[in-house]
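Apart from one protein chain that is not included, each protein chain of the complex appears where it belongs.
Our next item is subunit A:
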Amino acid sequence: MISVYYFGAIALVLIGLYGVLVKKNLMKILISLSIMETGVNLLLISVGYVSGKSAPILSEGIKWNQAVDPIPQALVLTAIVIGVATTAMALSAAILIYEKYGTLNVEEIRRLRG
């Protein structure tokens, strides 16, 4: 049986993909990208989950074998930063595009660009 975490994460990715493929508004595409990214991060986190274990911080009363897998968490931390950076850059590109073409419709932009 597919875990609900996996299902939810993959569903988020697919929703994001749908938005990227179908929506014409640039802002909506960027939102979809963010959603996809969230889905991917959730998927990564849920891969490392071990049922019933606690956070992977060595402290009183918690031994090293009682923690969940720490590697996906480190990975996701990096991925979040990269995601934010790319989103910020994409948004600034969207601003420039809007200034230049006066529209955010991708087909319209393509037509104007020639």
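One rule holds for everything that comes next: contacts are C-beta pairs under 8 Å (C-beta built on N, C-alpha and C of every residue); 3 or more make two chains touch, one makes a residue touch a chain; residues count from 1.
Note that in this section contacts and distances are computed from a predicted model.
Between the names "Membrane bound hydrogenase, MbxH' subunit", "Exosome complex component Rrp41", "Cation:proton antiporter" or "NADH dehydrogenase subunit I", the one given in UniProt for the chain missing from this structure view is "Membrane bound hydrogenase, MbxH' subunit".
For the chain missing from the display, the contacting residue among A:Ile31, A:Ile45, A:Ala67 or A:Val106 is A:Val106, taking the whole complex into account. Interface note for the absent chain: among A:Val4, A:Leu21 or A:Ile57, the touching residue is A:Leu21. Contact between subunit A and the absent chain runs through residues 17, 20-22, 29, 106-107, 110, 113.
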